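A single protein chain has been omitted from the complex, and every remaining protein chain is retained in its original position.
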Amino acid sequence: MTQHRIAFLGLGSMGQAMAANLLKAGHRLRVYNRTASKADPLQQQGATVAATPAEAVQDAEFVFTMVTDDAALLELCLGPTGFLTALPQGAVHASCSTVAPDTNRRLAEEHGRHGSSLVATPVFGKPDVAAAGKLWLAVAGEASAREKIKPVLGALGQGVHDFGDDAGAASVVKLCGNFMLGAAIEAMAEAFTLAQKSGLDRQQVYEFFTSTLFNTPIYKSYGKLIAERHYQPVGAPPAIIRKDLRLVLDEARTRVVPMPFANIIHDHLSTSVAKGEQNDWAGFAERVAEGAGL
Amino acid sequence: MTQHRIAFLGLGSMGQAMAANLLKAGHRLRVYNRTASKADPLQQQGATVAATPAEAVQDAEFVFTMVTDDAALLELCLGPTGFLTALPQGAVHASCSTVAPDTNRRLAEEHGRHGSSLVATPVFGKPDVAAAGKLWLAVAGEASAREKIKPVLGALGQGVHDFGDDAGAASVVKLCGNFMLGAAIEAMAEAFTLAQKSGLDRQQVYEFFTSTLFNTPIYKSYGKLIAERHYQPVGAPPAIIRKDLRLVLDEARTRVVPMPFANIIHDHLSTSVAKGEQNDWAGFAERVAEGAGL
Amino acid sequence: MTQHRIAFLGLGSMGQAMAANLLKAGHRLRVYNRTASKADPLQQQGATVAATPAEAVQDAEFVFTMVTDDAALLELCLGPTGFLTALPQGAVHASCSTVAPDTNRRLAEEHGRHGSSLVATPVFGKPDVAAAGKLWLAVAGEASAREKIKPVLGALGQGVHDFGDDAGAASVVKLCGNFMLGAAIEAMAEAFTLAQKSGLDRQQVYEFFTSTLFNTPIYKSYGKLIAERHYQPVGAPPAIIRKDLRLVLDEARTRVVPMPFANIIHDHLSTSVAKGEQNDWAGFAERVAEGAGL
Partner (left out) sequence: MTQHRIAFLGLGSMGQAMAANLLKAGHRLRVYNRTASKADPLQQQGATVAATPAEAVQDAEFVFTMVTDDAALLELCLGPTGFLTALPQGAVHASCSTVAPDTNRRLAEEHGRHGSSLVATPVFGKPDVAAAGKLWLAVAGEASAREKIKPVLGALGQGVHDFGDDAGAASVVKLCGNFMLGAAIEAMAEAFTLAQKSGLDRQQVYEFFTSTLFNTPIYKSYGKLIAERHYQPVGAPPAIIRKDLRLVLDEARTRVVPMPFANIIHDHLSTSVAKGEQNDWAGFAERVAEGAGL
């Protein structure tokens, strides 16, 4: 496999796991994170640590970004020490964060003006899945850039799904995915609560469904939290996924699509945020329990 | 395997497939259906056809019932030609229909008064799954009756899940299952519609999710209908599953459990019924498309 | 004004106030209540107290019933000491309780079989409005019976609205009214909560709207409870109006009418019941405050 010069910006739990896999695959990595200490483990594994986004991308062929929201991504790219103008000609930016489709579209245009490219590259999976190199990836953006980045993405996941030239398209897919996860969580919350108040054992109901009709890792992992009503560890906090649902509803507004389930998930997450819950986002399942007086 | 004398009452597409598998397993079958012609294929396979429910159970060790609603089940059991009083001592009634938990509870008591037993035995799967003998089954009811019926159920499915002594419990599980299927349908309907109006291809989005996060037969089979917006053939019509959602909401009322998703699914099915749609029940996904002006 | 022999059954706070007004109008009253002590004040005002419903109606020209639900009404009419068969030929039953349209329809038929008539006579207003003789009344039922009862109803309210021959029709109107009150309550709850969390004073927002766009006694009286978040005294407890919303949703099912607002009101009342709140039913406004973390 060809080794590349890669910059990785944004070292939360997802970013760290992904960067580590790029290192393992033999690439030369330069990393950056706003809180510098998060770069330590990667430095020990051989990565170089940069002081600014711009410094990180100096001689990069590829730059990965994985941050929490649109504002953080825009700051990385276009802020005072942002990397966009520092990026070498022909470099490809793999934009992995969950952001608005229009944010990736707008940044793709900016890249075009500076001789580089953006490929929206949202990833699906929790940190443990990322660490195992088993993410699913969607890509969208300018065709030649997509072809360049695909081999590199092999180190991160178990398949790359191509959604064509519009960088925004991959973001839409990511938003749909988080929405559908939220729907599965609410559905289990309602079902398990009904079962419990009807005299059944939540755990047994959970085990039945996740070994039959809903026999998937997603239902199993979130369902376990809901069955036990214990939402630890925190894969993603409510505020982050509430932001994602906000992006879903913003896209739904722009495209004029009523989404009643999305409204409910968003509102339940809002209450989690209003209450200051320190749970995984699946903890919004407690809204159903509370409504039933549990 | 021991051969048994079994009566099978209710020969819709599910009942026919299940009865055929009991025949194949070597049991002696006596069948009954209100519309007698539906019994013809089973007669050709060796079943005896009875003129009334009472006649069908004459010397039965087990009686299966699979009808569309509570009223039909009560008629079979307690109607003028109903089988309850005709059932031999010690016989076990496998009540497979999707009915209110309290209907099975009430009938279980009636059986007890006549020296027989009822085991609620709801099944999960479409007619093609029933034909393949791959249903999932839940059972609940009096302990010794459950033990008697379990070996017989082996011919029908790929596993029997035991929910204990309360016959109503298995009905609750069935209702939860149909609700969760409805939630998956609505979630896909909203996601695919958003994706389409954002410029993506419904089909590709469907394929992505059902080969990654939601890689299950359920999401695949219902999702295909939704992606294509073509809801044929009709596995179950909207009116039947609307009745199931009504039972879900009735149980939710009794147990005092707000279920916002269940309300939405029920209401979408109501509109399917109000419009007289001749689609599979998953066709309520069209409510989302209509809302978005598609 | 002609004096009549009237039986009044059901002496909750509404029934007592209405019966007192019939007495004041000069009618001869015989009253009955399951808890007999509630009849004391009326006895002091000149009413005769009966030991059973049947006894109460002995020589009645009119019988009023005002109880909490369908079961209580059916018991009064058809129970072991029920009045239906004791009612003199040609007497008119003013059925004032909030019950299912079909309950009044069914009872109207029973009356017909016994030579008496039922006029559904739901009333709109709280106990203080009833005491002031300012209720609004809707009537529906057999034409000549409606004409007989109308003059008597003058003592109770400020107008009688005639909804024709179908006794169920007046019940539908009553259900619509309670639903619309619930919608006004939820709307104020959401608006006042939004205003409060935006830094405004709930009370001022309340005063503004109820002196301008929503300048009605209904908005004023319920809005005051919501603005102050103090839901006392209890005009009607959550369980009673939750029952009414259940009847709304039952009628909506039968008629196949999706009612998303009704679902939300019902579910909020369910939570009030699940929590055992000792508030007026408008206290379901707290669901909005809780959702916002207040």
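Of note:
Going in written order, the chains are labelled A, B and C, and every chain counts its residues from 1.
Throughout what follows, a residue touches a chain if its C-beta (ideal position, glycine included) is under 8 Å from a C-beta of that chain, and two chains touch if they have at least 3 such contacts.
Values in this document were obtained by computation on a predicted structure and should not be read as measured data.
Under the touch definition stated at the start, the shown chains contacted by the missing one in the entire complex are A, B, C. Within the complete assembly, C:Ile218 is the residue of C:Leu78, C:Ala131 or C:Ile218 that touches the hidden chain.
Residue in contact with the omitted chain (choice from A:Arg5, A:Lys150 or A:Arg246): A:Arg246. Annotation: of C:Gly141, C:Gly168 or C:Gly283, C:Gly168 touches the absent chain (contact as defined above).
Considering the whole complex, the residue from C:Ala7, C:Ala25, C:Ala262 or C:Ala282 that touches the absent chain is C:Ala262.
Contact residues of chain B toward the unshown chain are 267, 270-271, 273-276, 290-293. On the side of chain A, touch with the chain left out of the figure occurs at residues 246, 253, 256-260, 263-264, 267-268, 270-271, 273-274.
Remark: the residues of chain C touching the chain excluded from display are 101, 124, 136, 138, 159, 161, 163, 166, 168-169, 172-173, 175-177, 179-181, 183-184, 186-188, 190-195, 197-200, 204-205, 208-209, 212-216, 218, 248, 251-252, 255-262, 264, 288, 291-293.
Keep this in mind: only the chains that are shown with their structure count from here on.
Note: Cα superposition of chain A onto chain B, rotation of 180 degrees, nearest 5. Separation between the centroids of chain A and chain C, computed from CA atoms only, is 54 Å. Averaged C-alpha coordinates give centres for chain B and chain C that are 41 Å from one another. Contact of a single residue of chain B with at least two other chains is seen at positions 256-260, 264.
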